[in-house]
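Here's the structure we're looking at; comments come further down.
All protein chains but one are shown at their positions in the complex.
Here the chain labels run A, B and C in written order, and each chain numbers its own residues starting at 1.
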Amino acid sequence: MADAAAIAGGRLDTFPKLLVRNAIVRGGKPAMREKDLGIWQTWTWSEVLDEVKTFALGLQDLGFERGDTCAVIGANRPRLYWTIAAVQALGGTPVPVYADAIAEELAYVLEHADVAFAVAEDQEQVDKVLSVGDRLKSLRHMVYDEPRGLEKYDHTRLHSFEAIQTKGRESLRTDQTAEVRFFDEIEQGKGSDISIILYTSGTTGRSKGVMLSAERCIAAATDTAVFDHLSDADEVLAYLPLAWVGDHYLNYAQGMVAGFCMACPESGETAQHDLREIGPTFYFAPPRVFEGLLTRVMIRMEDASAIKRKMFHYFIDVAKRYGEDILDKRPVPLVGRLLYGLGNALVYGPLKNVLGFSRIRTAYTAGEAIGPDLFSFYRSLGLNLKQLYGQTEAFLYVTAQEDGHVRSDTVGPAAPNVEIRISETGEVLFKSPGMFIGYFKNDEATKGTVDDEGWVHTGDAGFFDHDGQLKIIDRAKDVGKLVDGTLFAPKYIENKLKFFPNVKEAVAFGDGRDFSTVFLNIDLNAVGNWAERNNISYASYQELAGHPQVYEMLQSNVDKVNRDLAHESAMAGAQIHRFLILHKELDADDGELTRTQKVRRSFIAERYGPLIEALYDGSSEKFIETEVTFEDGRKGRIAATVQIRDMTVYPAVEEVKEAAE
Amino acid sequence: MNAATETAVAAEATGEPEVMLKVENVSLSFGGVRAITNISFDIRKGEIRAIIGPNGAGKTSMLNVINGFYHPQEGVITFKGAARSKMRPYEAASQGIARTFQNVALFKGMSTLDNIMSGRTLLMKKHFFWHLFHYGPARTEEIEHRRKVEEIIDFLEIQHIRRAPVGRLPYGLQKRVELGRALAMEPELLLLDEPMAGMNLEEKEDMSRFILDVNSQFGTTIALIEHDMGVVMDLSDRVVVLDYGKKIADGTPEEVQANQDVIDAYLGVSH
Amino acid sequence: MDFLYSIFVDPFVQMVQMPDFLLQVLWEGIVGGILYALIALGFVLIFKASGVFNFAQGIMVVFAALTLVGLYEKGVPALAALVLAVGVMALLAICVERFVMRPLVNQPDIILLMATIGLTYFLVGLGEFIFGGEPKVMIANELGLPSGSVVLEPEGWGPGGSPGLISLQKIDIAATVIAAIMIVALAIFFNKTRIGRALRAVADDHQAALSVGISLNQIWAIVWFAAGVVALVTGIMWGARSDVSFALEIVALKALPVLILGGFTSIPGAIVGGLIIGVGEKIGEIYWGPLVGGGIESWLAYGIALVFLIFRPQGLFGEKIIERV
Partner (left out) sequence: MFYREAGQFKTSYEADQQVFPILQDKIGIGAILIIGLVVVPLTGSDFMITSIMIPFLIFSLATIGLNILTGYAGQLSLGSGAFMGVGAYACYKLTTIFPDANLVVLVLLSGFFSAAIGMVFGLPSLRIKGLYLAVTTLAAQFFLEWCFIRVPWLYNYNASGAIEVPERTGFGGIILSGPAASPLTRYFLVLGLVILITIIMKNIVRGRVGRSWMMIRDMDIAAELIGVRPLVAKLSAFAVSSYVCGVAGALMVFSWLGAAEPAAFSINLSFQILFMAILGGLGSLVGSFMGAAFIWILPVLIRFGMPAVGIDIAAETVEHTTRMIVGALIIFFLIVEPHGLVRLWQIAKEKLRVWPFPYV
């Protein structure tokens, strides 16, 4: 005989149990919102529990059994989150799928996870599933949230969410045991149960289903919730893909643990506007979002009146000088504080307001390297933006930066209760409270990732910086060594170079060589503008790329990078000794880039072999002829003599002054 | 005459469908100028009925007669079984006839929301007195209707212009808002006067989709005037063709397309 | 009983008993009516050409008259003053076109109406500012207008067959004549001259006018000037009868009912309407006024107009408005 109180009193090792707890301790507080029909429809924790209860019971009527897997396909909609909870309550395993997955990917996941049920957002998703229906032997029933356009479909194995919930209410009304049955199901749930299976968007080969256990998820979420002082006073906007670990962790898991309120935007397009309305207190976005936002800000300011523009840039400059110090509570001259205060009234405050950042206490970014200027722009506005490093296998957090100790080029120290080790190959290994159980139906992959001592191999290379913060430098497999054995991380060097607006692409070489060298691609827009402003005339990309002054400019950039590297014990040896500027733009049509604009190092190495040789044989210039594909697909050859520059190399500086940054 | 028989045939084919509106021998003229001459046709419950014809064929006048803005000199109009002679437009509205206009007739000074809200006027029953204080019944009523209106906004996918003054909206959207306003009246018969005039292809497709959805989801009977033959043929169940104020054909799109008079009319063969 | 009598019988009895008095009243009414008509004429000119309902017409009358008298008082010889006054009206017309009409082109009627009301305020202020607020005497004689009166004594028109007595102010006769002349002149102007036809074109359709190659701005300037001249003449006549003061402003509003009767676009309408109103309110005032304490002149005109509006909204000569959907 289970009831809510008993569960709430007992061990809270599954999300449904947490849900019950929340419904009891903060039943009246908002748990979820969705922008719908013009207002933020809101559900309190107890209402959410009821929704989940009715839906779960409805599913049971439909024959859902403990151990069944249920696909959840769609964008961030409350009902889809309730589905996750309901499935977990019945001892099943939810399998979220990316809404934008093409039918093929969808089919693979649903088949691989042999889902018995699928809950889809709308007609579009339903159609997708139906289109591959014949392959889904185990699929028994499908449920949809948004009925529009589905009236005329055959409803023998297709049900509307309402219909299911009505069933649930029915049984609640008719038989008294229903309620108890529901709570029994929850109570039967064990911490060791698989709470969810998240499919990693596989960069290599088929995507793998990461199995996460309830107790570990909760353990991890609890740690970070404490780490960031999250409470039920917080509000978040759930706009990241439902099937991505980030969303499940930051919104669902932490929400259940801390009991804060999750808001779902009206639609993808309105997310930005909804963000502004909700004004979340905890926020996550990948670097490119912040970057896009910054560009839009600058573009819009261009249309502002001259005075306003001047004021804006003046105070942004003030912020650059004092902002971050004030944010990190470092000493700041009074003048600085006053100016900053004024700027806050005139620019930062309003700006954060229109961006929807006013109430943010903690914001994270992760996933890729973020440009230092970009990063400090937001921080200087007083936005507490931090970096974390994580993985689906770790249930997100591996490292996270603490308030006040934030840098753009590190990802912070190990998160609470996380152990990190750097293997001799330089790969980052970890053990964390949230770490996964294994890959679903894929043991050898699991073995490949978790070694006998239980360390999870991230596949990323990194090292701890002097202040104990982890620095991720590259995918481990891409990291090589110079002849003298120093670490050579091409991506790391390339990123440092690419943060300069003039540099479009950079390709670094050095594995098994005496020193590292780079190819550079100029950014035609940036350099072109610069050329116009300094009335430097040029007839072609090639001419501009070869222009002495351009070389000067990029040389100074490379020099800056070397200085930086010199400060990083581990990387000092990998400073750039020689570089050249390619006479043509690296192009996917020529197979030099992937379609996703990533450099194909090996291909380039072999295609521009002579140039690489030249970089290492000390010659100061080199003639090269390469085949190119033009817009119209015609093939042609272009030839050029490429200049090569030598760089000064700096002695490694051991102890570092922040000031030097 | 033969049109009438056609209708009869069609009727048998569909097993005596319920007739919602019947127009019998209606004639209308302005100071001697004849706009409509002795026209008869019917609109069945739940169908999409198209009224087509060259410019000046009297299509719009026909709609104006149906919703009581013009009063025909001769003829009878029977709506839901009740024959009626003179009725004021607002009476037509209260009987469940809504319409949109050839050249958008929105309330320019109001927002999209208010415009659609205005469609609820007849459905708001609470007494004036309560509205003085926007309190009690009036307030709750206002809220209920706001919800309904939001559903329509959602249905027509115009959330993003909810608060925008309609005057500033692009033409295509204005047409959509106007449709929303008509829907807000929860009409039984919806008259659409060139719902797609001046729209680009994409907008036309959207509008067609909405019209079909309205017809299927709300089961609203629709009579529409449209120039775009393609649209008419796709949307409508039956078509009545007017020319110079006279009915020259009536039947399914196929029948009408085949009809010689219609072809002549559209090719402008002189009568 | 005798109340009804006093309303429905007595007045007519009086009329029959004293036909000479009746004639006198009619004459007064006609003269008043002509002045109304002249003001209405100003409205019509502008309304025809620009669709603007020129509320300021009334004040333009006062302003014109004031200028004339004012200049004379400043020592300008009468005729020169007259010419100058015309010049001032021309200047006014140009300013109005440049600073009011042109910037407000294509605005809704109500806005333009408001603008002319604003103009009224401005002109009142300006007039008072320059010439002071106190009433002035029109320089009728100096302008060579006749004074004194003609007395007719038709046999047996008086009470009980006694010789009647009707006295006509010469100035009134002059007014009638001049008004007549001006109306004829305008009629010719509109129908015979090129500009006149242009104006008509504008009234019908701006685009058409433009395509004929006439600048709207010129047209507006011209009509406002024409209206100004009409105003000046009206002002002289009126001033000669009473004196020149802003009280006229209120009287000038009577042009509105006149327009209602005559229609906003019809010159003959303005004349007939003017006469009906003029005569109507005089008769009403003299024969029915006393029953309710007199002074009904102030609103009778509007009352008449109102009745008209309800039974014939488009006025006597206006064409029927058919609403389209």
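Everything below uses one rule, namely that a residue touches a chain if its C-beta (ideal position, glycine included) is under 8 Å from a C-beta of that chain, and two chains touch if they have at least 3 such contacts.
Computed from a prediction, not measured in an experiment: that's the story for all the values here.
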Sort by label and list the shown chains the missing chain touches. A, B, C
Specify the residue from the set B:Arg99, B:Arg176, B:Lys204 or B:Arg238 that touches the hidden chain. B:Arg99
Given A:Gly268, A:Gly292, A:Pro350 or A:Gly468, the one touching the chain that is not displayed: A:Pro350
Taking the entire complex into account, which one of C:Val100, C:Ile171, C:Ala221 or C:Ala270 touches the absent chain? C:Val100
Touching the unshown chain, chain C contributes residues 53, 99-100, 103-104, 107-111, 113-115, 117-126, 128-129, 133, 250, 253, 256-257, 260, 264, 292-296, 298-299, 302-303, 305-306, 309-310, 313, 323, 325
Sites on chain B contacted by the missing partner chain, in the whole complex: 67, 69, 88-90, 92-94, 98-99, 101, 105-110, 114, 117-122, 124, 126, 128, 131-135, 138-139, 141-143, 146-147, 181, 185
For chain A, enumerate the residues touching the unshown chain of the complex. 30, 33, 38-42, 235, 276-279, 297, 300-301, 303-305, 308, 311-312, 345-347, 349-359
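Note that only the chains that are shown with their structure count from here on.
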Max Cα-centre separation from chain A goes to chain C
Chain centres from averaged Cα atoms put chain A and chain C apart, in whole Å, by 81
Find every residue in chain B that makes contact with two or more other chains and list them. none
Junction residues of chain C, two or more chains touched: none
What part of chain A is in contact with chain B in the complex they form? 36-39, 151, 266, 269-270
Within the complex, which stretch of chain B touches chain A? 146-147, 150-151, 153-154, 159-160, 162, 216-217
